[in-house]
Structures are given as structure tokens and as C-alpha cells.
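Only a single protein chain was left out; the remaining protein chains are all shown in position.
By letter and in written order, the chains are A and B; residue numbering begins at 1 in each of them.
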Amino acid sequence: MPNNYVPALLFALIALLIPLGTLLLFRLVRPSRPFAAKSLPYECGIDPVGGSRHRFSVRYFLIAILFVLFDVETLFLLPWAIQFKHLGMFGLGEMVVFLGMLILGYFWLVQNGALELE
Amino acid sequence: MADVSSIPVAVSGVHVETKGKHLLLNMGPQHPSTHGVLRLVLEIDGEVVVNATPDIGYLHTGIEKSCESKYYQQVVTLTDRIDYLCPLTNNLCYVLAVEKLIGMEVPRRAQWIRVLLNELSRISSHLVWLGTHALDIGAMSVFLYCFREREEILKIYEYVSGQRMMTSYFRIGGVALEPPLGMLDRVRAFLKTFPDKIAEYETLLTHNPIWLGRTQNVGYLSAADCLAWGVTGPCLRAVGIPLDLRKTNPYSAYNEFDFDVPVRTEGDVYARYMVRIDEMKQSVRIVQQAVDGMPEGPFKASAEGIVLPDRDKMKSEMEALIYHFKIVTEGFKIPAGEAYQAIESPRGQMGYYIVSDGTSKPYRVHVRSASFGNLQALPRMVEGRLLADVVAIIGSIDIVLGEVDR
Partner (left out) sequence: MPNATFFLISLVKCGVVLFVLLTLVAYIQLAERKIVGRMQSRVGPTRVGPFGLLQPAADAIKFILKEDITPDSAHKFLYLLSPALSATLSMLAITVIPIGGGTVRLFGQNTPMQITDINVGLLFILGVTSLGVYGIVLAGWSSNSKYSLLGSLRGASQMVSYELALGLALIGPIILAGSLSLRHIVEAQQHYWFIVPQFLAFLIYLTAAFAETNRIPFDLPEAEGELGAGYHTEYSAMKFALFFLAEYINMITVSCVATLVFLGGWHGPVFGPALLRAILPLVWFVLKVCFFLFLYIWVRGTLPRFRYDQLMAFGWKVLVPLALGNILVTSLIVGLLA
């Protein structure tokens, strides 16, 4: 039913225009008096040392990778969940195998300390 | 530090030994959780603090130096400003040191009033600590509850001395004025409600799993470290050393009071929290005893030329008027010598060291502040911990930057 998506698109357009519109429109009424000290990023009142574009811990990246892995699996669960009542025991068996592998992988991760922060 | 891998970096006035190429982050002086203007230069790897370098002095006001240009009795007003969360404790420590130098006996009633107000200021100081500590960890309501009760104590201060914070109520030889008539009733009214309020804070925190998770096994400091770094007060009692100057070296009238020294053995943030909570309960006990057994008698010693004479005497006796004039205009001379007096402030051991050269102004006043000693141990506690723990640990050592920088 692509018709149903037309209002969604319309709303998306409005939702995009409102924030951008307010940001641009109110530029007319608000003051702008920047000076060097005001335009520094906040670092507790001290001039920042070096930029913040710095290498950061790989842990954050690992979390992102894990998320991608598991979220894709969640995506597979959705169509199965909708059709579950029609699939009956066959669907259940399939999913137990699928979930089993997922859970196995999960325990492997825990075992290897992928979820430890330090 | 003979660490080969460390790279010295100058960071806006601080010399920092970095341990590799990590992000350098300034925490403070303008930061919500550094309790004033403490500055820490943190070297962080992700969320983990690799190295911490404290930088103090942002609240340096030169109070110790200023003391040298004031008459002995005028210095009292400066001591209020050192640790502004318990001004009366500073007053007490200073006047005790001067009285020691002179060798003066203070009437029992004055001693009891001092103990009473000093314990109230311990409670009010611990309330500020609890509120801000909880706020740092995200428990916003506790902060407002604590300040609500602290307000009651400030009202008592105001009633007694005319000032909410900079009380300057204790004087050399006693206290400034006869306490107003209703004071004890007001203190009684406070004592009646306050234990329930402590229970209220504890309901929100003591058994809260999130609170326990944030405070237990965080910021551990061993007993040996505490002694090596000069950590005193609740932080020291949280590692199992029951050192409390009120018990070990009683001053004022503390030997006449019955109270316990709360001690924990874990040495972490939670232990310090529990010690302070228990101390508030003990302070309530002491205040209760002081209210119940307040002795009669004069509120200040009669020492001609040192303690101001009574107002009515000034109106009938020539000598009294002259002494009053002389004390106010040219102070009083103290024989050359030196004295050190230590007391148990809410933060730990507070000491005033006074040197007299025989004039009416101190030659040197040095303050041994508990916060300074406790702050020294901070890098040891935060290294290897997470950024969020730094906030919890700073809160747990209960520093007052006015006292650190002086």
C-alpha cells in the first residue's frame, strides 16, 4: 500500500522543515557577537590543549560492531515472529536452532571478555 | 618519577607527566563536580583515567598572610572564610590556639556552647557534603533535602550570632555574646526532626543498588596510604583507624560528652559515606547532651585587657571603659612564643599554628587544613578508574577549596 507512505513522507518533510526553519528564521532576531574567548570550546575555563579529534578507545568501536551483529539477527527475528503462529512447530524448531547459534555466539563473546570495559 | 615512557607536557601552567598519547582533559576549575575550583588535568584513554594531576590555587586568597596584619581578636573574622562550610570550627581552632598561647582558662558554659555549635556545624558541613556528593552521582533530590535541613542550622547560627555563614561567634576567652534566650529551644526543635531526615536520606541512598554500585569498591585507599599522605578525618576512619581528636586529644569540653567514633574498614567511597552518616547521628547525640546539660555561668573569661568587659561595667567603671578602648584600638600583646592546636573538623584534622613575637599581631599563622592532606591522595585513588568515578571520589574526600588554597 504505497499510498500509506505518502502522508509519512509529507510529515517527514514538515518535520525537517520545522527545525531548519526555526534555526534560519530566528537568526533574524537573535544577537551574534562572537569574540575569540567566547568561541573556544568549553574545557572548564582553561584554553583547550590539542583538539578533540583524537584517537579514542577501541572499546567503543567493538560495541558498535557487536551491535551490528546482533541487530541484524533481531531483524531476522521480526518476520519470523509475525508468521510464527502460521509456521507452527517447524518455525519453532528453526528458530530454536537460530537462537541457539545466536546465544552460543553470545556466550563466546562473554567468555572472551568482549563485553568487559577495562 | 623515573618513568622513561612519560612525556612532560606544559598544560596551561601545569607540568604534566603523560603516559603515552592519550587525550588530555581539563576537569575544572569551572566544572560542576570539582567542589569549587579544583582543577585536575586528566589523561584519559576512552573513559579510563590513566593519570591525574591536581592543580590548586584558584581560590588562593592569602588569608594566612592577612592574619599577620590583624590584631589577635580581628583574625577570628578571617578564619570564617577559610573553610566556609564550617566557619565555627575554624573560629574554635583559632581561639583555642590563642588561648593556649596565653594560657587562659575558659568558663565551662562557654566551652559547652562552643561544643554545641561546633557539632551543629559538623552536621551542616556533612549535609553540604552529602548533598553535593549525591548530586554528583545523579541523585538530585538528596541535594535539596540536605540543603533544606542545613537551612535550619543556618537559622540557628543567625539567631545566635547575627550571621548565617560568617559567624565569627567564638572569641578569645569565650564567645561573643550571651546566647539569646530561645536558642536551646530552637536547637531542641531541630534535634526533634533531624534524625528522621537522616533516615530519609538513607532510604534514598544507603541500600540503593545504583548507589552501592557507584560507591562500593571505588576510590580505595589503604590505611598505609592514608597515613603516608596525611589523610585524616572520615577518610581515615573509613579504613579502620579510629583517630578522632575529640576522643584522643579532647579539647573544649569534649571529654564531658558521651559519643562513639564511627569506623568502617572498607576504605572505599561507600565507607566514607557511611562514616559521615554515622557521624551526623553521633553529633546529634552530642548536641542533645549539650542542650540537656548546659551549665550556668559566665559566657566569657574575665581577663582584663584581653577579653572585652561587659557593656554595663563599661558604663559604671572607668577601667572597664579604658580596657575596652585599648583592646579595640590597639589589641593586646601576647608574650613571644608559639602554639599549635589541632581539632577534629568535619573534614579531618584542622590545626592552627600561631607564632607570637610579643606584639599585638601574630607573627605567623599557619593553617593545617584537612582538605589539603586529603586532596593529596586523590591521584592515587583515581588512577585506573573511570571518569565517573573521579567525580564520586572527589565528592567522597569532601574537599573545600577555600581551605586547600587559603
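In the analysis below, a residue touches a chain if its C-beta (ideal position, glycine included) is under 8 Å from a C-beta of that chain, and two chains touch if they have at least 3 such contacts.
Model, not experiment: these values are computed from the prediction.
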{"item": "Of B:Ile82, B:Val115, B:Ala134 or B:Val175, the residue in touch with the unshown chain", "value": "B:Ala134"}
{"item": "Sole residue of B:Val14, B:Leu191, B:Leu204 or B:Ala223 that reaches the chain not shown, by the stated touch rule", "value": "B:Leu204"}
{"item": "Contacting the left-out chain in the complete assembly, out of B:Arg148, B:Lys192 or B:Arg311", "value": "B:Arg148"}
{"item": "Residues of subunit A in contact with the chain not shown", "value": "1, 3-8, 10-12, 14-16, 18-20, 22-23, 26-27, 29-34, 36, 38-44, 48, 51-54, 56, 59-60, 63-64, 66-67, 70-71, 74, 77-78, 81-86, 88-89, 91-92, 95-96, 99, 102-103, 106, 110, 115, 117-118"}
{"item": "Absent-chain interface as seen on subunit B, which is shown", "value": "23, 25, 31-33, 46-47, 134-141, 144-145, 148, 204-205, 208, 210-211, 213-214, 386-391"}
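Definition applied: only the chains that are shown with their structure count from here on.
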{"item": "Centre-of-Cα separation between subunit B and subunit A, whole angstrom", "value": "47"}
{"item": "Touching residues on subunit B, where the partner in the complex is subunit A", "value": "9, 11-12, 21, 23-31, 34, 39, 45-48, 386"}
{"item": "Residues of subunit A touching subunit B in the complex", "value": "43-50, 52, 54-57, 59-60, 117-118"}
